[in-house]
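One chain of protein is taken out of this complex; the other chains stay put.
Chain nomenclature is as follows: A, B and C, assigned in order of appearance, with residue numbering initiated at 1 for each chain independently.
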């Protein structure tokens, strides 16, 4: 990596400067060796004001099209509204850029397929979808242990995405556009399951749900707690749980069971290494949000993307593997396909065959 | 209770002296205040030889019918093969006995219904089916916390029954008679879920499974790992996992999620309070079998049954509640009904509506 | 054991029917195979009234001397005030009884020595001092692992006895007679350390203390938090911590370090297997008192004593080992000697050589 650090840095332009976008921009500007934050783009004046202060060396644009014509930008980093992702990826590829795009690729399977097809025309461009859990050190360690055969043949993943309850139910307003709990939350668990099980294709799914607290979701056919089973080719299985009503914090965990053992990742979502002994007993405070839980993963994800692009350019051995560490467009398509089937199953009460 | 201990003891006759039967017999003979082990019954000479040595004060019978005509036996304790349970319960009730019967009530729903109907004719007889988890101190504590409102309204249970792998696959031979993994193992989790959720009725289930290690199960349509979802009336949910292939021990755990918090019972199936620090890291040895995990529950279950019968006879306040602590025939019927539907779903790949 | 259970039971007489005495009496009456509670003794009318109700089959005495002349009592069980222990043991031995005595043997080293000497005249009588931790299943498992060489050569024990704070400071009134925190609490840890390290003799100790909450202790030279180091022959070491001011419960734990690993017993004093997920984080409720933590140990201790006496009488192989499972008078003498030295060190601020 040291050699890379001296090579020409990768010049990145971030599109989207909301809460998560700002975090990505800060990482790319100050914490990713081999990258410079060359440009940032948002239609919102507030975002640009923030950028003028926090990202003094970045060129600022209001319009994504302007970013794409900036020839000193090598890669775009999309943290824009989900509905824009698909077209923005295609446009970026046509403009010759590498692309990192936050999940989801799209809430529409056909649109996912169009992007996959289009991207095949640009095989020398790196495209990564932001399933950041793959870069969390604990998830990564589990993945490597599975790959090394530590648990024999993996055949079952249980995985959950559980968010701290927002008593204001602010998110209910976004229910129409979020795609529902399975496409918004479980899509991460779907990607984790496929990644840990060797990327099998799903064959059948079943889902059910409950509205525990947020009655407003009912009119959109959505739930605040969802459970699901997914069957894969080769007799592999996954169980998913997603919740928006936890009292204790963001509780994201996964387990992978194999023929010779099992691994659990993230049991007890402790915020740090402190335990408190008081009248409540012995307790650990929990990570409040996915930002807190996956802060490090977001950073490593950015470092890995930059390293992957530079490895391609450097013609380095291992470049292909580097490039595949993150989720590909095909992975994102498959996760969306499964998420859709779960939503369909929730709606109909029937198992859905893929 | 002290008053009870001086009252006339309950005279119990155990039928079935296999591994679990012997444990029940030893508890009743030596560790249950207010009970005496008056008789024991088995058709096997080995069992009777064991009993002559270990239970010197018990009258011994080869034939269940003889036990039933022994008028100095107040209650029978059935630890016999599952296929006999239903008829033996009915016979015992007709002979005027109270009945404790190991799970399952029956592997046939219609037969369960016949027993329920017959038992209605004997309202003053105590009949309890041995879902011992209800008496495990940790499960009981969780139940009491839920009842006291500690987690708000409970709406989801996740529960698992995972056994240490038997490399010889000895249990495969019993697959034809066990009813399959859901009726044999998950039936405990079904009872736990209904008990913690307020005894709702199931409305729809879906199940899937995998054969991870024991290929011989395929010919019986059984699996060594099964997953399931159960929807209940009132929008409540349960997820189940059963496995016969764990590498670390018997891992039985449950979680109940409510609108204001959650409780986990049995996470990390540590055998005791010892942690080992060595070249493997920091570790806890696990309970190898359900006997080790639920030893205390079997004892408390017996104590509770005896206390319940004596409370009925003593006309004590709280007698009804005592009597309902364990699983009733109706609970066992509902657990069997759900277990059957899970087996059907596994077979068909479709959701099953109840 | 089954053979024993048919042999003549050991007839026990309990002396002292306070809180702990009643627990011992209840265990011996109803939960110890091979024992009967033949008699009980207390000078207090309240205690005797309790006994008439709870122990209907026991002969009741006001006077310890009456208990000793009851020839149908084989063993006495002393749960009397500490100051009486030494003489009561001697008197019981002279009356031909086996003796179980709660700790401490005495708060006076010379008196301990007199009892040891006197007891040598009765080699066929079983005398055990109630260091119940040895019978806790987790402590016992650790002991067996150490003995089997699992951690190599053990050379260091850390052990603590920490009690839930009593805001009323009721115990301060007993400070004059308790012998101080080291003789009252740490004496258990001293016994654990010697037991796990192979019963070495102490060579030097140092102690210090703090009054965190209970200022009233100062006038007795006592503290509510004490720390100590003990050096043993052969270069072995122990560290002790005792506290009366915990906010979370009774927290009794020990660690033993060896040349090839370490064992921890009782880290995280969870009351059971339930974890609570709520706005405080994820927590375990703790055992409030040593009664709750060591309930099982008290029972096993009684079973082991009875088994040991019966094994002696039965001339069984292993009888000697059985008899030595609990703490001997010599163990109690050595623990008292070390406890005294700690008190002396606390008083003088100097290391004390033994």
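As a working rule, contacts are C-beta pairs under 8 Å (C-beta built on N, C-alpha and C of every residue); 3 or more make two chains touch, one makes a residue touch a chain.
The model shown is predicted, which means the values in this text are computed figures rather than measured ones.
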**Request:** Would you mind spotting which of C:30, C:122, C:155 or C:220 touches the chain that isn't drawn?
**Result:** C:155
**Request:** Check the options B:179, B:269, B:326 or B:339 and report the residue that touches the missing chain.
**Result:** B:269
**Asked** Which one touches the absent chain: A:48, A:142 or A:172?
**Response** A:142
**Fill in**
Given C:49, C:279 or C:351, the residue that touches the chain left out of view is C:351
**Request:** Can you list, in ascending order, the chain A residues touching the missing chain?
**Result:** 2-3, 5-6, 30-31, 33, 53-54, 56, 137-138, 141-142, 145, 150-151, 260-267, 271-279
**Message:** What does the interface between chain B and the hidden chain look like in terms of residue numbers?
**Reply:** 246-249, 251, 268-270, 276-286
**Item:** Missing-partner contacts on chain C, residue numbers
**Value:** 151, 153, 155-156, 158, 204, 206-213, 225, 227-229, 231, 235-237, 239, 241, 243, 245-248, 257, 259-262, 267, 349-351, 353
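The rule is simple: only the chains that are shown with their structure count from here on.
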**Message:** Suppose each chain is reduced to the average of its Cα coordinates; what separation in Å results between chain B and chain C?
**Reply:** 37
**Prompt:** Once you find the CA centre of chain A and the CA centre of chain B, what distance in Å lies between them?
**Reply:** 43
**Numbers and ranges of chain A residues touching at least 2 other chains** = 246-248
